[in-house]
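Apart from one protein chain that is not included, each protein chain of the complex appears where it belongs.
When the chains are written out, they are named A and B in that same order, and each has its own residue count from 1.
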Amino acid sequence: MSKPDTVYFFGTCLIDLIYPQAGVSAIQLIQREGVQVIFPQAQTCCGQPAWNSGYRDEARAVARSQIALFPKPIPIVIPSGSCAGMMKTHYPELFAGQPDEAQALEVAGRVYELTEFLVDVLHIELKDLGEPVKVAVHTSCSSRREMGVADRIETLLDQLANVTKLEQIRKAECCGFGGTFAVKQPEISASMVLEKVDTIRATQADRLVGQDAGCLMNIGGAMEKQGAAIPHQHIAEFLWERTNMASTPLPSTPLRNHSHRTERPLNEAAARSLSGVEGNKETAQ
Amino acid sequence: MISEFRQHVIENLAKPKVRANFRKAMDGLMQRRLDQFPDPQELDRIRTQAQAIRANALSKLPELLEQLEARLTANGIHVHWAETTEQANQTVLAIMQQHDAKTLIKGKSMVSEEMGLNHFLEAHGIDALESDLGEFILQLAHEPPSHIVAPAIHKSRQDVAKLFNEKFPDIPYTENIDELTQAARTILRDKFYSADIGLSGVNFAVAETGTLCLVENEGNGRMSTTVPRVHIAVTGIEKVVEKFSDIPPLLSILTRSATGQPITTYFNMISSPRKPGEKDGPEEVHLVLLDNGRSNIYSDPELLATLRCIRCGACMNHCPVYTRIGGHSYGTVYPGPIGIILEPQKAGLDVHGELTQASTLCGACGEVCPVRIPIPTLINRLRFEGVRKDASTTPGTGSRRKLQEAAAWKAWSWSASHPAVYNFGATAATRLQGMLPTNMSAWTNVRSAPKLAEKTLHERLKDLGVADE
Partner (left out) sequence: MNNSAARANILQRLRKETPPGLPLSGEGRSCTLVADASCSSPDKGRLGGVSSFDWDKAERVRRFTERMQAVRAEIHHADRHNWLEVLVEICQAKGLNNLLLSPNTAWGQTITAQAERFPSLRHYDQPIDDWKEEMFYGIDAAFTATRGGIAETGTLILWPDAEEPRQMSLVPPIHIAVLETDQLYTTFAAAVQKQGWVETGLPTNALLVSGPSKSADIEQTLAYGVHGPKELVVILV
């Protein structure tokens, strides 16, 4: 599709609650490309947790409340392969035979995962302004297999001249999050995430980036529990920092302090970019 | 309370050697499969082809079974039907008794594992001996298979060496795999020579020609189906295909997906017993067609895809859960992703329903399945079957619905579909219900607790004046 004037942004519950800066950064990236962003405040959750637990009626009630929030025929951008996959591939299943099936299908057809949208629709061109850094990338299973867009994060990182990608072994293997899996089968999940941590640590990367907050919370949380964690960041936040001159310096602290950082006032450029959502197209280049 | 499955998991995760054996073996199998499919588009095409062949066969299953029966009968092969494993066992026993047979030599057969045939025959004074090297090792160790293609994959050469030394003290102790293999050859040769009856599974049964196809590398399948005077084949009713021309593509994708071989050493196509004038081969051939819940699976248009399976084992080779916990943790005949969907449908969600939780839904299994069984989709469906309130055809429907959990999801659902409540009224704990249910210790055992940001994205964007509609 060609570049739209305006898009919807669906923030996802994990980003809402734990990584809000990633959501802010994602919106800033989109706006900088001259695209206006609408964030329906009534959004909650895509319904995936209940769907994956077998509670379909409960999932559908939530999903139903969400599909009503995106009436305009414009893309819906989601900074998560998992939540995007829920809307794109599972809403059609969840609403099969329901009175609002057509509406669900229509919404599903407009869903883009963030990195997919940046690369395939916006054809974003990034200029790296940051210091040299080595990153390991964790690609989520849902971005890989449900959305088929796992390589877009790599495409974006490849544009950054001072970023060196390091590859952990068994990169495509699941980190063991799996939503409620992590607590329903904690032993298996622990064994998976600890191995994932080992492989990422072995790369000696300065930073871990990914396109899904669930995986990052899992891997980052495990590293943090061990101590001496490699800091982790959502790709949106990382990209914004690398490409926005006035951005805050790279954090050297892991998750626990991460959320505090979001409490700092936004830098001026970011604030301007955000507040002028509807009106500052000309400054947003 | 920790379930039996989780207890198995905890025990098996604590065996570093076994885990290392699985990891190494699965890494090897994944790489070998990948080497067989260098062209993703070609792989895509042949998966579609294999799916279509199996789907076509299932779409005509009752007719094809009748055709198979008619052709086999015309070819001189006796066909038996069994609704349950008990019936199948009785059928095998009756054939053994007719021939006054005391010894049975077995080629590898997962259906016979499903039947618990060895134990059943032992209880009736019949000696059933496994002849596949892996199965032979396990029979000596009194263990079930841990993988459907490589049954003794959890054992190291040292384990096998010790076992052989214990069971066959006359044979000098060795950890050399060639020598261990030759020892097994020598021992089993005498058994093939003297066995009264041979038993095998079936990989594909061709309705058009009345042909039973077996895939193997060792030659024990050929021995079991060629040397004894009677051959009994056991198979699930879903193994039928319509045309002989369906066989080449299925065989090719089976061996490449399973072990990364372009073809196995032997592909054995049996269409009749020994004919007049022929000098060897069994004088009688029997086929036992086992249902054991398959016709029930067949009644559901979505779950039916389970029956497309050609038992390659690629799903388990690629499963990050299977790789860690190993086949024995599942406590079922078929482990790994295919077991997760097949076993609860056969035994009931009340018996094996927890297995549906033994997946992160990462999708690796569905990605490699040569017949494109949407395994993650079916796992999700069976989770639904486990907690649904109304009736359905899956045994044990609703048996996993727990009052407290159901109430929690209901509360979560109400809150998340009432944004005013969700965003401003409810506690953070309620909002996180979806991703992080109440059992936080399960999470924090190896991870730090997620820390809520002081302002949500909603609040941040509201403050920043981002448009709401």
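The definition used in the following text is that a contact is a pair of C-beta atoms (placed from the backbone, for glycine too) under 8 Å apart; a residue touches a chain by one contact, two chains touch by 3 or more.
All figures in this text were calculated on a predicted structure; none of them were measured in a lab.
Of the listed positions B:L13, B:I232 or B:L304, the one in contact with the omitted chain in the full complex is B:L304.
Of the listed positions B:K102, B:R185 or B:K402, the one in contact with the omitted chain in the full complex is B:R185. Screening B:N12, B:T85, B:S112 or B:N220 for touch with the missing chain picks out B:N220. Summary of contacts with the chain left out: across B:L13, B:L43, B:A101 or B:A150, the touching residue is B:A150. Mapped onto chain B, the interface with the missing chain covers residues 21, 24-25, 28-29, 45, 48-49, 51-53, 55-56, 58-62, 65-66, 80-83, 87, 90-91, 94, 131-134, 137, 150-153, 155-157, 160, 177-178, 180-182, 184-185, 188-189, 192-193, 208-209, 211, 217-220, 222-223, 226-227, 237, 243-249, 251-252, 259, 262-275, 277-281, 289, 291, 295-296, 298-302, 304-305, 308, 372, 374, 377-378, 380-381, 384, 392-393.
As a convention for this text, only the chains that are shown with their structure count from here on.
Here the CA centre of chain A is 35 Å from the CA centre of chain B.
Interface residues of chain B, counted against chain A in their complex, comprise 6, 9-10, 13, 320-321, 324-325, 357-364, 366-367, 377, 380, 382-388, 400, 406, 409-410, 412-419, 422-423, 428, 431-437, 439, 442-462, 464-469. Within the complex formed with chain B, the residues of chain A that make contact are 9, 11, 13-21, 23-24, 27, 36-45, 47-59, 61-62, 64-65, 93, 141-142, 144-146, 172-174, 176-194, 214, 217-218, 221-222, 224-225, 255-256, 259-260, 262-263, 266, 271, 274-275, 277-278.
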